[in-house]
Structures are given as C-alpha cells and as structure tokens.
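Remarks on the structure that follows.
Below, a portion of the complex is reproduced, with chain positions unchanged.
Note that the chains are named A and B in the order they appear, and that numbering of residues resets to 1 at the start of each chain.
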Amino acid sequence: MEHIITLASNLLSPIILMFVLGVIASLVRSDLKLPEPLYNGLAIYLLLAIGLKGGVELNQTPISEFIGPALITLFLGILTPIIAYNVLRRLGKFDRINASAIAAHYGSVSAVTFIVAIAFGTMTGRMSEGFMPALVAILEVPAIVVGLMIAFTREKRAGSWQEALHEVLAGRSILLLAGGLIIGWIAGPTEFEPIAPFFEAGFKGALGLFLLEMGVITARRLEGLKEVGGFLIGFGILVPIFHGLLAVWLGGLVGLSIAGSAVLGAMVSSASYIAAPAAVRIALPEANPTFYLTASLGITFPFNITLGIPLYYAFAEWIM
Amino acid sequence: MKTTTLKLVTIVTERILEDRLLRKVQELGAKGYTLTQATGKGSRGVRASEWEGPDTRIQSLVSKEVADAIVEYIAENLFEHYAVIVYVQDAEVVRGEKYI
C-alpha cells in the first residue's frame, strides 16, 4: 500500500508530468520543443550542478566510506555489459556487432535517470550519500570499453577504437561530472555557498524543463518500436530490472543507505543515450542505431523514470 | 576581373564525423571550408537535431582533382554506414589560385 503511494507520488510529481507533457506534445505534432542550444545548456547545467554538489559532500565524507561503493560500481560496470551481451546473443539471436553495441549502452549510465532518482529520493525525504555523482563518473566509462572490446577482439573493424575512447573520456558528461566533483571537493561548503542559489535552488525546476524536452525526444523514438521487435522491448525492461535489483542488493552489502542503494540501482539499471551512442557510432558504425537508441531512449529511460525508480526504492527498503 | 571555374563540394553528414572529415578534406588538398548546421531526411530516415546536435554541412571550394578525391573517399569509406550525401557543383571565383 505504502509502495503504491510512493509510486503514485513519483508518477504524479511535476517533473515526471512534464516528461509526459513532452511526449504528448510530440504525439499531437506540436511545435513545442526546447530550442536545441537551450536543451544543450540545460544538460551542461544539470551535469555540472550534480558534480558540484557531489564534490561538496564528498569533501565531508571519510574516504573509507567511499571505497566499497566505488569498487562495487566498477565491478557492475564490467559485469552488466557482459550480462546484456549474452542475453542479446543467446536469447535474442542478435549478431555480435549489434549485441555488443547495445551491451555498451546498458552497461553505461544515463545521467538523467540518475538525477531523477536522486530527486525522487529527496522529494520523498530520503537522502542518498553525497558521493553518488562520483559513482556515475566511475560507471560511465568501463561498460563502453567492455562493449567495444567484445566487438573488436575477433575481427578488424571499420570504426576507430581510439577516437571512440577519446569521445567518451573527453566527452562533456565525464568532464562536467568529474570537473564538478573536483571543483566542489576543493571548494567545500563555504566557498560553494555564493554559487549555491544558482546550482541548487533552480535545480529541480531546470530538471523539469529538461524532462519536457526529453519527452519530446523519447516520443520520436517510439516510432522505432515496430522495427525493433518484441524481444528488444522485453529486454529493455527486464534486463534493467535485473541489473537494478542486483545493484540495490550489492549496494546494501557494501554499506550504502536505503536511498543510496536505490540510486545505485537506478544508475546501473539505466542505459546510456549520450556518451555510449556517440562512442558506438564512431567505433561500430555497422551497428544499427535504431536498435540501441530505441531500446535505451524509447524503452528503458521512460520505464525507469516512471516505474523503475520507485521499484528500486521499494526493493531497497524491503531488503534492509 | 579574371575568374576561374572551380568545384564546390558540398557534404551533409552526421556531426560525429565532422572532425574526421575536416581533417581528411584538408589532407586531400582543400585549402579551406565553410560549415553550416543542417537537419534533413534521407534513406536513413529523419535526422532532426536532437541530443546528438544537428548534422553538419561542409562546403569546400577546390580544384577538380581534389573534388574527385573527396567524393571518392566518401563513397568508399562513409556511404555504407553513415548518413551522408556529397555533390559537386561549378563555381566561379576571382584569385582562384588561393584555393588550389
């Protein structure tokens, strides 16, 4: 009963409803659409804000608390693309290129899903550990490397492995998250104060505006659903649930709080749709973008921000 | 005013290829280029400007030989896997030696 209330409170929270508004706008062929530079700017703002805040709180955290979660995140970043790859190959009969391309996405992380998971926690009064953004940075890269390695080990490929790696490491998600973390960590709470109103008070509203546009973009991806077939749709829901619950459980084991485990679950469960697609497009141009984009953006992302996140929180509460 | 006829090569392609293509185009002999942003539709479906940003439209004024080399490079390396279009037109310029 209580979980149904939490679920409803997520589904009816303004930021999720803004996402729905974006979906509707796209379906009725409205001209409602955030201008691209603004959408871009909001992404920069959100990533930097998350990084900064994480850094400020990391500044106050004994490093010993952080080691366990960091290692488990790294481990999950290597394990989950392997799981995803095998499910796609064995059960889904995907070819090696497409399977590894999709696997790279599901091993990596969606920063927006992470942010929504944090916001869901604070809105329902459950604060996760301050160092969670550092985990996002740790989770983002390895899975993409693993995914591409699977594809590159046997044959010579058309794409460029080094360029793809550069794309991820020098990509703005990593730079803003890691940069923000370091800046926040150096600054600490006192120095952060003057810029806090900008980066903290406006945060959730800006996230809502961003999700409005994410809704528009997601809706466009729905067209791909017919093409990708039933298997990938099932994959895009069940594998994230499995990854998510696994991560919640392991998170609990290494001492994360309920909210922290749930957020880790959301992170690990989520599929990348910014860093991974860019890297995969460069390294594996033969892979079909319709598969990985429809799955990560059209299926897993909306599933996670609506149903997945409350589920991970519920599971985290249940096991602790 | 003395004019020369050169080739104007236009390429529209995915943003992700921009850096690589610009390097290549200059390697093949182009002395300059002009970039604009574009969206569009082709055999690979609609390319609206989303998270990936808009497509890139590269125009370069080059000699016939360089134009051929660019077209050939793209046909051989990019046509198969990427959203890309390339076409060549005539264009008259003054001080044509600057571009060849």
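Rule of thumb we're sticking to: contacts are C-beta pairs under 8 Å (C-beta built on N, C-alpha and C of every residue); 3 or more make two chains touch, one makes a residue touch a chain.
Not measured: the values here are computed from a predicted model.
J.: Taking the shown chains as one copy of each kind, please give their copy numbers in the entire complex.
T.: A x3, B x3
One rule holds in what follows: only the chains that are shown with their structure count from here on.
J.: Distance between chain A and chain B based on Cα centroids, please, to the nearest Å.
T.: Between these chains, centre-to-centre, one finds 35 Å.
J.: Going by the contact rule at the top, pick out the chain B residues touching chain A in the complex.
T.: 14, 16, 20, 48-54, 80-82
J.: Any idea which chain A residues touch chain B in the complex?
T.: 36, 39-40, 158, 160, 163, 167, 217, 220, 273-274, 277-278, 281-282, 285-286
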